[in-house]
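Every protein chain except one is present and positioned as in the full complex.
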Amino acid sequence: MRTRGMRTTVFRALVLVVLVIAWEGVTRAAGSAFFPPPSTILGRMHAMWFSGPVGTLFLTDAAVGNILPSLGRMFAGFAGGALAGVALGLALGLSARAYDYLDGVLQFLRAIPPPALVTVFLVVFGFGLRMQLAFIVFSIVWPVLLNTADGARSVEPLHLETCRAFRLSRAERLFRVVLPSALPKMFAGLRLALSLSLIVMVFSELLPGTTNGIGFQITDAYSTFDLPAMWAGIVLLGVLGYLFNELFLVVERRVLAWHQAAQGPPG
Amino acid sequence: MLEIDNLSHVYGGGSPNAHHAIEGLNLSVAEGELLCIVGPSGAGKSTLLRSIAGLISPTGGQIRIEGNVVRQTPDNLAVVFQDYSRSLFPWMSVVDNVALPLRRKNMDKRQRREAAHEALESVGLAGAERKYPFQLSGGMQQRVAIARALAYRPALMLMDEPFGSVDAQTREDLEDLVLKVRGHHKMTIVLITHDIDESVYVGDRVVVLSKAPAHVVGDLKVELPTPRDQISTREHPDFVHLRAEVGRLVRGHAAV
Amino acid sequence: MLEIDNLSHVYGGGSPNAHHAIEGLNLSVAEGELLCIVGPSGAGKSTLLRSIAGLISPTGGQIRIEGNVVRQTPDNLAVVFQDYSRSLFPWMSVVDNVALPLRRKNMDKRQRREAAHEALESVGLAGAERKYPFQLSGGMQQRVAIARALAYRPALMLMDEPFGSVDAQTREDLEDLVLKVRGHHKMTIVLITHDIDESVYVGDRVVVLSKAPAHVVGDLKVELPTPRDQISTREHPDFVHLRAEVGRLVRGHAAV
Amino acid sequence: MSTQTLTARVRPAAATRWSRRAAGVLVFAALIELAARTGLVDRKFLPPATEIVGRAVTLAFDPVFGGHALTSLLAWAIGLGLATLIAVPLGLLLGSVPIVDAATRSVVEFLRPIPSVALIPLVALVIGTGLQLRVTLVVYASLWPILYNTMYGLRGVDPLAKESLRSYGFGAAAVLLRVSLPSSAPFITTGVRLAAGVALILTVSTEIVAGRGEGIGVFIFFAGIAVPARMIDILAGVFWVGLFGVLVNALLVAAERRAFRWHHVRLGEHS
Partner (left out) sequence: STGGSTTVSSPPSASAGGLEKTKLKIATLPAIDSAAIYVAIDQKLFEQEGLEVTPQVVQAAPEAIPMMLNGEIDAMFGNYVSMFQAQDKGTLKLRILAEGSRAAPDSLSIMALPNSPIKTPKDLEGKTINVNVLHNFQELALAQVLKANNVDPNTIKYVQVTFQNIMPSWQGGQIDAAYLGEPLVTAATSSMGARKILDPASGPAAEFPISGYVSTQDWYDKNAKTAAAFQRAIHNAAKLMENNREVVAKVLPTFTQIDAATAATVTFPYFSSNDNPVRLQRVADWMLEAKWLTKAIDVKALMSPTTSG
């Protein structure tokens, strides 16, 4: 078990190394200013963010001033969106009434491109953090909501009958039966929402009045044609996304241990 | 305790392939009675059970429990479903599965665990508490479902072929267990079985249903000495006679 | 045809709560033989069957079919699972469920349908072809699973408590059906059952397994006259004797 | 939460359901109307719902707007179609062959959080800025919901169903196509529904940033740079986008209900 885990890790690292080398080769050969080689990008990342004093864990002021606020926004938005998505999704999945009343409006909102509503957001929420959070929550809530609703609707009917036969209370049915069996599908939605929250965090930093953040640095870099800096931002997002995803999978493996074990080996 | 009045159930009513599962079924069960129901496969036995439990609403007739018309699941009821493996919650350990319904009772966490433990022990699963359902054999899962219902100590217990997946020895033990529990806690039990011997051995009464649409074609009182005993009861001349009688009824109506 | 050599299976190997389901099991089945396996609940019968079918790989020992070591699912094999309801595909009608495996045979669509239809008819489900599994009663679902295996006409058929959910009459019919099909198509059959009478009635041989970890504790040749007959065979003195013998073996080892 | 009663999961009459939906929408519209009319928000920036809808209706007969809408629709349809065609097989592969998943995971997870805005200049440079730019970005963004719902859907397939087919000698590919795919199809469809929304958003958003003259997004952009900004036009455009989203979702749900009747009937949602 453990050795197999080791082997896939090594394998994955190998694939990664090969790809990065290929990337370096291709970009060097192409020599386009728009596609700097990864070594240049890494150099820039180091200079911009990771060449600080030991006291701040090598983080520079730019890193502290941009990466941390971005992460804060992202996590707050993710938490809000996930919570709202789960709550609404459960309501929609469990209650035909709630579904009927809300379906039309939610499907309408879901299709709306947030960039078109910036002015409305601005007027309703004002400049800055509140608007950014509203923006993130509004954008990431949908995958969680839809997948949770799907999960709550697809609970094994005999499980529900068992609940009714033993007259479990609503709360017990919700927390001990519906939620656990919807959990695998919810996690698919949460995993989508996690990386989406990084993306929308970048979008939210394009909004009027933003003065810091990874997304802010990316757009500022592009508007001044500092392409290595833009790529540094992109790579940072990729790395962060990768790390968050790994973290997410650890949580998922713990929470869904029964599910994976019951499913047996994949294939 | 339980009265069923002219019960009918039609699946897919209105559609061209509607299925009349039950038609004009009358039955009443006294408090504390253990009623066995036998009948051909697909007759409508499980449908009847679901109706009693208030899980489906009959398309005709009425079911009353202690005088009240069943509109939703009555209080103090436990069901052992025929599809036992699907009725267990895969994300809970065996003991949690058994303890879950006990939250309805006034019991604290420790008491619930103890009751669950005791029930599991009584069905011969003392070592399996911490396992998950998928780690158990078919027969063991079935016994978990039985333990869950037993631990609940309901006033009315509905069992749908509860011993179908266990070996002969275990089956006999479980039959005796049900008889014992019934005696201790004054439960009313409705038990569906395909085993004619079993129906006569555990039942106070055996009701034979016809092929679909199901209605009662035989209703036999079992007057064998109590406590029953696996060897002497089965050798009792009345047992042999009743068994033959039930067999005849089942066969006669299965063939129609 | 089938040889099992010192088979062992451990679930969750390495972990502290590893479970030895099978240990040092030896068994061989001749071509065309109908072998019945009986044993206590949780012994490891289903595990044995899964190993033969190549669905799990044993942690020790070897299984050979026609001389070839089983590494993956062997050709020309059919399984009736104990948890029959989950083994049916809910998105397919009953007839499609039965016809699906026939795609492995050289049959066109019409032939597959016909074969499926015929198999369903033989298990008494002629009217249910167009229904979906969830619209059937438990016993009917079980018969669909049997029909699927029968329609396939495998060289080796593995059946895990195939008649557990049907009524007495249907059960007898199905037993005779299996005997008939076996005679016509020269199948080798391994059948797990909890019904000791059944094991003696249908089996050419009855193997008794011990409690977990399972190994063979009894291996009885059944030499009853063929063709078997539900009434005369069961009255045959050898039948009564063998039945008692098997019962003793099961009980003796269940109690250990 | 009506499952405690006998009528649990029995869907009420279609008329009831539609009137409830209409009620929900009306309440929503009334809230906007009120917010604008009472001055809770400046109606310069959020005009009353009736005015928005009125403007949307006149837009429907405006051939210029029609042209914009058709352009967007085309990009949306091609993008979503391609995303589905790519993501479902890819999801089946990643979900069923762990080694491929392991090998590609770092790359996939690295790519996923890259925002499409950052990609616009790069993609534009490599493949140009026409329809292909929009379609590429739409595919890139709407791929993920389908891919993940496919992968997670596969995990939920009953192992015994898979074993059943395997035992008849079917290979891994056949089991994947005949058991795993149909069994997870309802959840994959949910992914497609999600992706349809994402694709719509991406189409319009890309147009707002880099539309090159055509598309609803361009219409919205131009309304925004007018002085004063024509909020009513922006919101009327948004209204059509939202309505289209509702329509597409309803169609997908109806198609799903037809195609996967077994799923819904078994769950007791008699339609």
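Note that the chains take the letters A, B, C and D in the order they are written out, and that residue 1 is the start of every chain.
Following the convention adopted for this analysis, a residue touches a chain if its C-beta (ideal position, glycine included) is under 8 Å from a C-beta of that chain, and two chains touch if they have at least 3 such contacts.
All figures in this text were calculated on a predicted structure; none of them were measured in a lab.
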item	value
Chains on display which the left-out chain touches in the complete complex	A, D
Hidden partner chain, touching residue among A:168, A:214 or A:227	A:227
Hidden partner chain, touching residue among D:54, D:81, D:98 or D:121	D:121
Residues belonging to subunit D that touch the chain removed from view	42, 45, 120-122, 124-126, 128-129, 208-213, 218, 221-229
Where the unshown chain meets subunit A, residue by residue	33-34, 118-119, 122-123, 126-128, 208-211, 220, 222-227
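Following the convention adopted for this analysis, only the chains that are shown with their structure count from here on.
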item	value
Which of A-B and A-D has more C-beta pairs touching across its chains	A-D
Distance between chain centroids, defined by C-alpha means - subunit A, subunit D (Å)	18
Touching two or more other chains - residues of subunit C	83, 86
Shared-contact residues (touching 2 or more other chains) in subunit A	164, 259, 262
Of all residues in subunit A, those that touch subunit B in their complex	156, 158-159, 161-162, 164-169, 172, 176-177, 180-181, 183, 258-259, 261-262
Residues on subunit B engaged by subunit C in the complex (per definition of touch)	11, 17, 19, 38-46, 82-83, 85-86, 130-131, 135-140, 143, 160-161, 164-171, 194-196, 247, 250-251, 254-255
Of subunit C, residues touching subunit D in the complex	50, 53, 55, 73-79, 81, 83, 86-92, 100-101, 104, 132, 134, 152, 158
